[in-house]
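A single protein chain has been omitted from the complex, and every remaining protein chain is retained in its original position.
Showing chain A:
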Amino acid sequence: MAERIGGADAVIDLKPGSSIPISYHPSFGPHDDLLLLEADDNLVSDIFNQRVTLRGLPDEDAVLCTKSKTFAIKFVGNSNSMFLIPPSSSDDDTNINNRQLVSVLKISPGNMELVEVSPRLDKLKQLLLANPFGAAEVDAMMDDNDDDNNEKKGVKLYTWSDLVNTVQASDEELSVGLQSLSAVEIDGYWRVIDENYLDVILRMLLHNCVLNYWSFDDLDEDEVVSALVADEFPSKLASHCLRVFASRVNSNGTGKWKLEPRLVCLHFARLVLRDEKMRLESFMEEWKKKIPDGMEGRFEMLEGEVLTETIGIETRVYTFSVRSLPSTPAERFSILFKHRSKWEWKDLEPYLRDLHVPRLSMEGLLLKYTRRAQPKADAPPVFSAR
């Protein structure tokens, strides 16, 4: 006699007017290795296409990642008794003398739920900014005998695979994160380029533009790279310089680029200011000297990157970049309000533009983290910490 133990199908297909006994399974027990995960239809589809992974370090709460999203995993307990009944399993396929047993393998205490969260990209920033790629390494790179320079120094570098294992973000979010850091893959490792070294390459590129009568709006990638390689820059970094400061002219791969005035001017503004606060007039003067001929630097280009403070009759300007701020809203607002207790919307907005929080709009973010006040009807509203 074949006994079919489990019997989920018998429960699911139980016809009206029929009844079946339910027993404890021969292997009834806690079965802590069996977990229930609530998943919407999209996630179910992703899982069956092998596109879902759990990511995180042993001391972190694991997150679940699809190709493009990151989810926190929450356990939701259920005080009801959930009898979990597995499908039938039998050694014998015949239907002769088939005794149906419906058996409960485990009583589940609850299930896991997923909550979409922002990817944890601050860690990516931290890891890559610890070891920017600079001039010294370029020399080592050009010298073929010095391949393990970094390993010798004990410097930790990250391949794509290392980043996937360390940063809690989906593949797509990780790629976007790398792009926003202007990171580049060198010898299999993802690196950010040291700003001083980037400056050297950019100035050489601009110098070549003048020398060769190249138009800023119609740069040919091959020509640019050849010229920079001739000046002893690695070709990979020459291409990268275009990606940082220029955009493609059209997407059919003609290799034409146009320099973005805002990005070039911002670079020189940061170079002028460094860590100081300068008088606005002095800054504008120094800045204009550095901007290449044919480009115009306007102060509006620097929103989200510099701030001004007016003391008496003097206005000073200093570097305060949105890219140096945390990407999580609570921490972002905390730092902003520590820096300055009251903000007008026109100054605050550039520092919030890049915040994307699932299920929360900009209005929602402001409501949650700020207090809005309007001291006079004709004065602009002012935001402060909640």
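Going forward, a residue touches a chain if its C-beta (ideal position, glycine included) is under 8 Å from a C-beta of that chain, and two chains touch if they have at least 3 such contacts; residues count from 1.
Just so we're on the same page, contacts and distances are computed from a predicted model.
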Would you kindly match the missing chain to its UniProt protein name, picking from "Chromosome transmission fidelity protein 8 homolog", "Aspartate aminotransferase", "AP-3 complex subunit delta-1" or "Proteasome 20S subunit alpha 8"? "Chromosome transmission fidelity protein 8 homolog"
Residue numbers in chain A that touch the chain omitted from display: 7-9, 11-12, 14-28, 33-41, 44-45, 47-48, 50, 52-58, 62, 64, 78-87, 102-104, 108, 111, 164-165
